[in-house]
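With one protein chain removed, the remaining protein chains of the complex are shown where they sit.
Right after this comes chain A.
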């Protein structure tokens, strides 16, 4: 766009002139410029200047022969030289002054009129008045008459600040009006012959239409301007076939140049009017109508240059106006007849096309230059002193004839020479790169990546041809990535060809080899190959070319041959070439290594199979000299030698630390897996993963290929789209689907037995011993370490100190107390390095060195506080081989479930003495807090029976049972008596119960009395067999049982029945009821006696008696038994009136056995004694 003159690029601005009174010009012209639309002002200080200005231009316009279409300077003349209106400024002093001044004014006016009349320029009179001036109408009238202007075009201009604004406003309006009139009149004058169609030539029609349009533009009548520009454009197109004024080349040149200008005007007007679709359509028609006007072959480059310029200019127009456009997607896409596509609204497309045409121009120019040099080698200087002539699109020779300059027409040949000489001066490549970069940038911003890539590719190609390989490579790399990703093989081939050449030129051997290998491995088949001469430096994409590249590269890497023109590199023999192929490398198709372990888990030290499969997609087969397989455990690395190329003996000595295998052949045939299966053995447990496979070819060339698992192997890029036979990397198809490049190496099988000796239930409270025996079978044990864990069976977790109640014993229901070493081993004999760590549920103990066949044992002491089952985990870790710290550890685990049970169940109950009942008020009227306790009468004897039941499965031996009082202060509150401490050998078989009787006499009235603890000492009863291994025999176990608290109160009345222990049928006996009042008060007691069928009795049945304080009342009854056997005595019931408590002795107490006759044996005494003793206790 910049090549157009300024007057074309911007819309024309009206021009007026001011003459005289130069001191006012600044004010007025500033005001005019700020008007909307603005007016340019020519400020002429003196009247003579104007005539000079107009005179010169009028002289040149006199030669009106049709030598061209548009004059170059016509537009600029109208914009800068020929004013539409001339404003003549006169001072009022001069107008109204003395006659001499008036004469001067008149002569000035006359001169002015003479100058402007031929051009129909409008005249405006301005009289500059001062504040104090008196205006005389006569003089003004005279002035107006003299100037021959209408009265409204004579204005008074008052520069006084109070009047200035007003004056300027009026001035502006009048000038604008007159200017519009001028341009309209001029337009009409020129339009007339067009409308009458009496123009002699198309030249004139184009010129007149153009002028009308320009005048319309001056008036800002865009519609008319557009119409006449289009008319001019169409008329011009007709000239192509008809005009004969100039030689053909120059004629076409002129028409094209004018058309370009007209088109520019039209496009600008359309785009400024917001008519985007019309503009694009118009541009398309413009290109279509001139596309075939290529001209003679030798100047065809002018055509391309012109076309390129059209695209460029339109792109720039679109670019500059696109700020006001909405997004393209909202635009309707043309009509059905003329569909427009998205990119036609984007400047990027036009920039790209401009660049493409410029490329065409360059190639045809090169052709033209070579032809012209071949045929016209004598440069006679005919291209010199050629300049643009006064007409647009014409060139002429400037001849100097003395002081004068003359224009001479050129012949076509002369012009051609000139044009070629001009064309040679420009570097099109930079222009092309700039255009493409712009386009690329725009496409990238729009996220149109393929178009953008094409631009990048074209830029790269330009850089390549310029020899800027660094830039070119960078661009090509990006493009190649896209093509790789989308699998456009032929396009990729072309880019890679360029990349290969770039690296060759730069001397980058590694990249050269990489690109060459990638090209050789591209899936170019015979079907899709392109045989074309217009291909990049990589040659045509064909199978033969792949073969050629392959051969070239392998000749290079094997050191047999140097490639042609790989400049600036040292010989390969000096430095090695190492290629890395990872999982995303495009070189995967060159060499793909798939590694599969046959087993997912292998034993350490046990050999297993590994299959190594290699695949190459190169066009020819290649021979590998040596393969090195690398693992994460580097001891496993091994090398496979090609037996053909390198016999085993010739292996270099430094490789001897690795295993070396030999394979009969390591030839890689295209698209065929090379499968190699070898043994693999690892000594170290953990993950064993194959990392990479390094193939060595020739003395200096290695390819390091990352190993891949067949199960998770991606398809080869590009090749995956090919319709080819797919083979499995391993012979076994299952392994191809599931094979992994990594395997898990298990630790070796332990050759040590760990035995946990105990089984049976453990008893709560005892130190339960679990013997652990470690016996080595085949391993010596170094650095052995045994861990012991106690775990709740229900998964309650370890009984670790971290539990919620760390300080409570309750959180450790089961506790590991200690570890007892083997017999004879003392703690002090252990070395300081021996570890022994015991916590409640966790233990760690070190195991001494054990040779094969030796054994070691210890005992774990575990104490149960609560009956519950636990799991005992014992794990032994040791290293079988040496004392090394990092040596492989072998672990043996053992678990044992041990039940914990209560050994004895202790219970107790209280009994009152036989046939003696105390009235306990709390029993009758339960009070809430004392109800849960057993109530005992104060100072009365109570019998306490404590029974211990063996609820375990083993026989127990009871050692002693006693009631211990833990607090001295309470001791006096009650007295307790019991039998001897020693129980002798009281042996309890499972389920058996042992009872012991105590008597308790409370001494203190207390609502809550602690009775103390029952202490039962027992141990496992070891019968005939010695089970000393299980428990510590000599240690007795103390089981404690807390006796419940009791409620002690004074009973107001004690009732005891007195009757013989037995009776004889028909034999009367006395049965008396003793009522003892223990209070200090008189007690009124009602009693009643129920009759019994078995007895006949004498005595009162019911009565009320008064019992004196601290005394006893006895009721006597004489009864005769009527039936034998265990008989119920007549039951007495008492009611204490004071306490309103009814009281009846228990039925058991009022039972007596009746013999049918007097027994003969003398047992009565014994029975009496026994009964007596119980009661007495």
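Please note the rule applied: a contact is a pair of C-beta atoms (placed from the backbone, for glycine too) under 8 Å apart; a residue touches a chain by one contact, two chains touch by 3 or more; residues count from 1.
Here, contacts and distances are computed from a predicted model.
**Q** Can you pick, from "Trafficking protein particle complex subunit", "FAD-binding FR-type domain-containing protein", "General transcription factor IIA, 1-like" or "Complex I intermediate-associated protein 30, mitochondrial", the UniProt name of the chain not shown?
**A** The missing chain's protein name, per its UniProt entry, is "Trafficking protein particle complex subunit".
**Q** In the whole complex, not just what's shown, which of A:238, A:342 or A:1042 touches the removed chain?
**A** Candidates A:238, A:342 or A:1042; residue touching the omitted chain: A:342.
**Q** Kindly state which of the options A:494, A:917, A:940 or A:1049 is in contact with the chain not pictured.
**A** For the chain that is not drawn, the touching residue is A:494.
**Q** Among A:201, A:449, A:684 or A:947, which residue is in touch with the absent chain?
**A** In the complete complex, the chain left out is touched by residue A:449.
**Q** With respect to the chain omitted from the figure, which of A:9, A:117 or A:291 is a touching residue?
**A** Considering the complete complex, A:291 is the one touching the chain left out.
**Q** Could I get the residues of chain A that touch the absent chain, sorted low to high?
**A** For chain A, the residues touching the absent chain are 287, 291, 329, 333, 336, 339-344, 349, 353, 448-451, 454, 485-491, 494, 525, 527-528, 530, 532-535, 720-723.
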